[in-house]
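Shown here: the complex without one of its protein chains, the others still in place.
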Amino acid sequence: MQNDSRSQKIVDIIQAYARRHSLWILAYGTGCGAIEIPSTMTSRYDAERLGVRGAATPRQADVLLITGYLTVKTLKRVIRVYEQMQSPKYVIGFGSCAINGGMYWDSYNTIKMLDQYIPVDVYISGCMPRPEAVLSGFGKLQDLIKAGVADGPKRYEENFDWYRANQKKIIKNWNFADYNW
Amino acid sequence: MEILQYIFGGIITFLLAFVVGMTFGGTRRKIIARIQNRYGPPIYQNFIDAFKLFSKTSAVHHGAMHYMGPAFLMVSSVVSLMFIPILRDGGWFPNLNFHGDLIFLLYMMVFGSLGMALGAGQTGNPNSAIGVTRGLAQMVGYEIPWIMALVAMMIQFHTTSITGLMDVQLQSGTWNLFASPFAFVAAILASLGMFRYAPFNIVGAPAELASGPASENGGKYLFTMMSSHSVFAFVKLTLFADLFLGGAGNLVELLIKTFLLYMIPVLYGVVNPRYRTEQAVRWFWGWPTVFGIIAIAYAVWST
Amino acid sequence: MREKATTLYLGPQHPGITGNMMVRLKVEGDTIVKATTEVGYLHRAFEKLAEKRNWLQTFTLMCRFCVPEPDPMEESYSRAVEAIEGRIVPERAKYIRVMMLELARIGSLLLWHAGQAGSTGLYTVGQWTVGDRNYILDLFEELTGARIYHMYIWPGGVRRDFPEGFADKVLKTMDYLEGRLKDYDNLMFENSIFQKRTQGVGYVSPKQIIERGVVGPVLRGAGIRSDIRIDDPYEVYDKLDFKIPTETSSDIWGRALVRREELRQSIRIIRQVIEKMPEGAIYNKVPNPQKWTIPPGDALARTESSRGEIGFYVVSDGSNKPRRVHLRGAAYVHAMTLLEDVLVGQNISDVSTIMNSLGTCAPEIER
Partner (left out) sequence: MDKGKRFDTIRARIKENFVLSQDKIYADKNRLDISVSKQRTPAILFFCKEQLGFIHLMHVGIVDWIEDGTLELVFMLWSPTEKLRVYIRTRLNRENPVMENMDMIWPQLNTYEREFKEMYGIDFKGLIAAEEFLLEDWDGPPPMLRDFDTEAYAQEVFHTRPGREDAQDVREAIIKRSQEEIPDFAKKYSRQ
């Protein structure tokens, strides 16, 4: 077609609009940060008006919320869940323990840097982050999607060996399916 | 030329059903949000969701039947749609009706669920499999009052065609809602199960089965399922309006009637928890079936 | 003829699970034949970290054990430390502590309403109660500066006195909540479908109660009037007038009624506390935390949380760091051996409902 790139552009704009106004978060409360998710979803803060709603299974979800610390045992499940999600997919690290270990900085069972293991788009600081902070994190994610820089799956694919090496360093018994999409 | 008219009319009908179904779904979300003290998403939120789902990659597949499941659902919805008279006098909506199309429709409406059952079975996810068995069990439940209601109508008005039933209402001047009230009650109670809102959302019950048959379906599969559900909702509502509320002369009338009918399962669902499977089936075989029997008796008596 | 059993993994990623844990179910048709709880997804080694922290630093870890209700944890730890050291808590601080604990209980019970109703599919109740819970969190925020983790009840008293007009705000919030309780009743407890879903489900037998060390609302739902606030009174509970509700059916419905009444009793207690609260100091000052040593000894402090009794076993060896801090939460037995027992023979639809009813809180088991 003659104006292929232009029509592609229009499609891209609509796509980006749809993607940023329909963020389905996976129902996986990995840590204690999950306590503020109900508050965020209910009457006072009502995240659904921004298009944020829960999704029950990884296949349907767009956003993986890492609500706080990740233990080694959970990390294995989180990686698996992340790889099952369909792109475009986004990761929000939630709370200071996802950023740098927080108060568990010397614990033998929690990871200290989430972005060593899966690509993170937005970090929300605080312990707990308030619902306002969560909403602002979603706003930030929407901005990133609009700017086209929320490209977690691409980064994951490009630096796949690096991520895998980091993951395998911690997870000793490795029995994963291959990541092939 | 007639065939072209049919094709264009079919496309227009489908688009209308899609848009109305999606908007009703969005309105439902808004109404539920307001009941829950929330502001709620915009009414067009379902379109955004649908487009987003459509634009997602669907890299995973579990074999041919997994592809076919949502497609079956869509085919069933569209074919049912084609046999429903949208407006009383047709207009540019085609109507493939024939004598006995009501019976055909009964089969067609079940067909989608069966196709989905096959598709969900292939995903290998136990939640899907359990969800499908629950869905079939529930279908056994609500099909009985539903068929009874339709049989009562057939007996009462001596016709097995939807347009025939609409003509009856036009000639007599009263809606079937008043002419055969028991059939209407039985059918409405059965419709609570057909819409699968609470208390009969046992198929995709989130707290129990993740999302049931749709567990493994994301992206385009979920888009197909979502749009076919929307179309199917429109089919059911229009069928109810045709059978009991005298059909619609124009689109506005149609929208008002279907929206009012839609509110019955929606509002009943907001304030109720979910039944267990066997409780749901027992419920359908209770009062709805009793109303169905009364409807048949009334029909036999009144003819 | 026996069907082949399917294994169903409920969690850790599952909308129906209470927190990050897993229940492995062996299912025949819709009936569960075997259930195994698998935990460890939240093990942060708090008790190990406490070895490296001094007494006051440990206290910031302690409230993070179980997130829906952190105050009983702070209270237990503080009371255990005070018991070893013999530190006296001012009278006003005791009243403020009781108020905090009861507010936390109300917040946690509102969250329980959401979980219990949500697990049966009645999401509207959850939306209302979690929305109303924000008013409790507002009170916490005004008093302590934080919504969830307050770090307010610390050894020696409480951290801050009331801001101006705070008591009135508490009373006003209680009035508002009391008005809302009717709505919850209409929607949840008087709903026949909710009753059908809960009555006769999740039965806990008297034998299990003794063997499994059942505590809290589950015990009271079985008709045993047992509550740490009465049996082993702490703070000023012996000066307050409140009832311990019991039910005899020992199923989810009975426990739901117990919790429904407890919410009302908590409101009653808070009103009394505000009325009876004396003026005076709120804090018996501890020395410089780096040099603060506690004489050798051990103590177990028990507190009644909304899920039941939680106990802190604190051991001091005379240094400025705790030798051992060891938590025993209600969920330690409720979510492990008791849940595995109760789930057998139940329908898979009810797993989430039963878990909410037993008050499973995974971080309490794993710590």
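When the chains are written out, they are named A, B and C in that same order, and each has its own residue count from 1.
The rule is short, and it goes like this: a contact is a pair of C-beta atoms (placed from the backbone, for glycine too) under 8 Å apart; a residue touches a chain by one contact, two chains touch by 3 or more.
As the structure is a computational prediction, the values presented were derived from the model and not from experiment.
Peer 1: Could you list, sorted by label, every displayed chain in contact with the chain left out?
Peer 2: A, C
Peer 1: Can you work out which residue in C:83, C:171, C:236 or C:274 touches the chain that's missing from view?
Peer 2: Going through C:83, C:171, C:236 or C:274 one by one, C:83 is the residue touching the chain not shown.
Peer 1: Which positions on subunit C touch the chain that was left off?
Peer 2: For subunit C, the residues touching the absent chain are 36, 38-40, 43, 45, 47-49, 51-52, 83, 210-213, 224, 226, 231-232, 298-300, 302, 309, 311, 313, 315, 323-324, 326, 328, 332-333, 336-338, 365-366.
Peer 1: Quickly run down the residues of subunit A that touch the omitted chain.
Peer 2: 72-73, 76, 99-101, 105-113, 116, 166, 169-173
Here is the rule we use: only the chains that are shown with their structure count from here on.
Peer 1: Using the average of all C-alpha atoms in each chain as its centre, how far is it in Å between subunit B and subunit C?
Peer 2: So the centroids are 44 Å from each other.
Peer 1: Averaged over CA atoms, how far is the centre of subunit A from the centre of subunit B? Could you give it in whole Å?
Peer 2: Inter-chain centre distance comes to 36 Å.
Peer 1: For subunit B, write out the residues touching at least two other chains, lowest number first.
Peer 2: Correct list: 36-38, 206, 210.
Peer 1: Give the residues of subunit C touching no fewer than two other chains, as numbers and ranges.
Peer 2: 14-15, 127-128, 131
Peer 1: In their complex, what parts of subunit B are in touch with subunit A?
Peer 2: Per the touch definition, subunit B meets subunit A at residues 29, 33, 36-42, 45, 48-49, 51-52, 55-60, 204, 206, 210-211, 214-219, 222.
Peer 1: Could you list, by residue number, the parts of subunit A that touch subunit C in their complex?
Peer 2: For subunit A paired with subunit C, touching residues are 26-32, 34-36, 38-39, 41-44, 54, 56-58, 69, 71, 73-74, 77, 81, 103-104, 106-110, 127-128, 130.
Peer 1: Spell out the residues on subunit C that touch subunit A in their complex, using ranges where they run on.
Peer 2: Per the touch definition, subunit C meets subunit A at residues 12-15, 19-20, 40-45, 48-49, 52, 60-61, 64, 67-68, 111, 114, 126-128, 130-131, 133-134, 137, 146-149, 363.
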